[in-house]
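What you see is the complex with one protein chain gone and the rest in place.
Order of writing sets the labels: A, B and C. Residues in every chain begin at 1.
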Amino acid sequence: MGVQESEPLDVERIREDFPILERRVGGDVESPGEGDGDDTPLIYLDNAATSQTPDQVVDVIADYYRSYNSNVHRGIHSLSQEASVAYEQAHDRVADFVNADGREEVVFTKNTTEAENLVAYAWGLAELGPGDEVVLTEMEHHASLVTWQQIGKRTGADVKYVRVDDEGRLDVDHARELITDDTEMVSVVHVSNTLGTINPVEEIADVAHDHGAYVFVDGAQSVPNRPVDVKAMDADFLAFSGHKMCGPTGIGVLYGKREILEEMQPYLYGGDMIRKVTFEDATWEELPWKFEAGTPNIAQGIALAAACDYLDDLGMDRVETHENQLAAYAYDRLTEHDDVTVYGPPGDERGGLVAFNVDGVHAHDLSSILNDSGIAIRAGDHCTQPLHDKLGTAASARASFYVYNTREEVDALVEAVDEARQLFA
Amino acid sequence: MGVQESEPLDVERIREDFPILERRVGGDVESPGEGDGDDTPLIYLDNAATSQTPDQVVDVIADYYRSYNSNVHRGIHSLSQEASVAYEQAHDRVADFVNADGREEVVFTKNTTEAENLVAYAWGLAELGPGDEVVLTEMEHHASLVTWQQIGKRTGADVKYVRVDDEGRLDVDHARELITDDTEMVSVVHVSNTLGTINPVEEIADVAHDHGAYVFVDGAQSVPNRPVDVKAMDADFLAFSGHKMCGPTGIGVLYGKREILEEMQPYLYGGDMIRKVTFEDATWEELPWKFEAGTPNIAQGIALAAACDYLDDLGMDRVETHENQLAAYAYDRLTEHDDVTVYGPPGDERGGLVAFNVDGVHAHDLSSILNDSGIAIRAGDHCTQPLHDKLGTAASARASFYVYNTREEVDALVEAVDEARQLFA
Amino acid sequence: MGMGSDMYRQQILDHYKNPRNHGELEDPTFTHTGENPTCGDTIQVDVRLEDDGDTIEYVAFSGDGCAISQAAASLLTEELPGKTLEELQAMDRDDMIDMLGVDISPMRIKCAVLAEKVAQDGAKIHTGEIEIETTKTE
Partner (left out) sequence: MGMGSDMYRQQILDHYKNPRNHGELEDPTFTHTGENPTCGDTIQVDVRLEDDGDTIEYVAFSGDGCAISQAAASLLTEELPGKTLEELQAMDRDDMIDMLGVDISPMRIKCAVLAEKVAQDGAKIHTGEIEIETTKTE
């Protein structure tokens, strides 16, 4: 892998790119931004929900509005040309980030969730019917779980779930059992946002393809955090979100194999996705524009390309190593106490997050108390309610790490958890 | 109306809020922003496609990322609270802008186009069938025209078009003929983005409601440009886009009457829009979140609220008057020559735009030539192909005005058109 | 700020760890349940009225959830006896926050008001004003 050999991230320098990390918190929450009572330095460990945005990306956004904001595609004037070229090249840049074959394979959506729905609506509604099966995993995020479940109900297709074993790993043997010639779609989360499990998506793709099924990889927690290569995975679809990878809100990506996207009917109808329209009928634009109806999220797409630049400059293999190390360290420190349950597989191989519970302390209380120490973690079901039901808890606390987090921040987390434990003892 | 009495906009002061208006253009278009060869001051007359964004709004975006960027709704930590409060209040602010009854009636979408598709998918696919009719107008934008046309094909519902008369006005008598008890939905553009016609949406709504049909008002060209009141119009739905009203790209709005939205099934599935999920089924969140799946366009929603503040500070009645005057002046000046055809109704009452053609000069050539004088207009079919077919032209040139445009800019437009005429003579 | 939390002053922790009037009444005049789906909090409130059918005599609660929701329920069972149903309905979220004696952050308000809302809805069902299965706070 060469990962071990590579230089670690220069976290001190990276932190300078993120002014929000200088925030102090704890004061009046009614008005956003720093308030009067804010006195505790922020420790931001909610990166699996949303990552912070470096100045380099914020500047690209401000520059867009201040110097070449314009509608794209059809405009002949200079501003529109500049915006069009930048917006179209952003697709190429993002394609490159996941090793796709150019802009035709990259559709900009609102978020991962919309990418999943796009395929469910444009492909699923048209292709699925009674007798067909969609295979998910028990650790799917609601973005894929609810979407395919509801499309299943509408089309009559059956939805099945690959088991998660007691250590929080996907039961691949069970996947081999469930995936049959009736299976049309397998949607699998690459890295679980609750368990931190890294799923063997290549292997699942092989099994699916052997049975003529497509594989949709939910990359919301992998693309931001490790090198992802659609060709190596042989994914038919891959989805991810800008706001989890140093990019802005309001932008997500659907990667799809060109020949599949070409066969698919459009999803949203309107301007920019059509070729010819009469009162009676319409024909469609080329890829990827066929799937981008109306004025797109132009500034956000261009900013996402800047986020890819930022991350590639850091080196995605180094990002992966950094997160891995922090997560392994957090896992070890948190499990020092017997009254802490950390969900997901033990050992080094996990995404950069740990979800856990402390006996006798509700996760929401824990999050509230940690917030008084400036520590931002997420508490809840992390949009995996059925998985939480299976884990036997309504909610868990989750700390998740990114390129700017440090071991000292993990220490602060563990210390604050200790204090909460004492408070509730 | 009091419009005439009110003070005119202080355009000089307003222009200071828009640094992009200081741009010079004409140079190298491969790299966005000011290039080496840029030597001509920009005259931006493409506002119906996308308006420019004032510093006040850009600053809100940058401030979001630099001080309280976080995922919303479920987070307990300070940043998430700040972002959640701001994002939810943004719905109230936007509701107020169009006189809706609070956040429950305001769904944030990607753009107008998605708002139209949301209703077509969530309501149309479920409710329409053979024998039902959807009534559009011949001047609909592709956003509604293609959407309802295709949903019609999928459901078996018939789509009919209200005639546009020779002066570019909606034939209301024809509307009364077409709208019958079989009509389930009437989708009508409030202000035509090609003709500038201001349609009598209140009257259409009355007719529709008499027959038990819903009315969807496409407000993409009205909400940014004049006071719009959903209660006065009695619109069941209203859609508009942030990027046409001083706001960012990547955000649009669907207003819907609360009782209708409550009856509607969800559109996109995923996180934040559910209440309870099991492996077998799911239930839905309250309005408006039921229709906002996944991590929303948080920064964009908050910035849209700032755009509403900006416009209300100017005063929407004054915005309307200003645009009206510029459009009327442009109409008069352009029609001084017999070889210019301006589309749409003559006289004072039109939205702030003029679409036109010069005999013997293709609109695309005209736009290219105007661009050499720094003038940004749009040339093409403006996403109303069927209307252009009816007008007997494949393309038209369109100049559209906003709060920062001046009479002098209209004069420059007319002068540049004269030069193009001579070039092609 | 370090150790301890404004929101978790002694009173709340005490009521959470040692809930008052916890359990179910044997002969409640009415009983109602509710939940706060985001937190997974659940609360059942049992109320016994005096013979006038209007004054609250005794209140008990049971349930599961975060400290805020459970402490709020416990505090409420002490506050309500002696009040009339009208007085119960007149209570609002500020009363509940006053009772808790701490600032409640916006995201936790729904935890704080769950028990109060359950008691109010229970009373409304009892007097025939509304008909619902369970109460939910968002």
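To be clear about the criterion, a contact is a pair of C-beta atoms (placed from the backbone, for glycine too) under 8 Å apart; a residue touches a chain by one contact, two chains touch by 3 or more.
Predicted, not measured: the structure shown is a model, and the values here were computed from it.
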If you put the missing chain back into the full complex, which of the shown chains would it touch? A, B
Residue among A:26, A:54 or A:75 touching the omitted chain: A:75
If I consider the whole complex, including the chain that's not displayed, which of B:43, B:107, B:151 or B:369 touches that chain? B:369
Absent-chain interface residues of chain B come out as 26, 29-30, 39-40, 362-365, 368-369, 371-373, 380-381, 394-395, 419, 422-424
Interface with the undisplayed chain - residues on chain A: 74-76, 80-81, 84-85, 275-276, 285-286
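Here is the rule we go by: only the chains that are shown with their structure count from here on.
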Counting C-beta pairs in contact, which comes out ahead: A-C or B-C? A-C
Which chain maximises the distance between its CA centroid and that of chain C? B
Per the centroid of Cα atoms for each chain, what is the distance between chain A and chain B, given in Å? 31
Computed distance of Cα centres, chain C from chain B, in Å: 47
Specify, in ascending order, the residues of chain A that touch 2 or more different other chains. 26, 29-30, 364, 368, 371, 380
Out of chain C, which residues touch more than one other chain, so two or more? 38, 105-106, 108
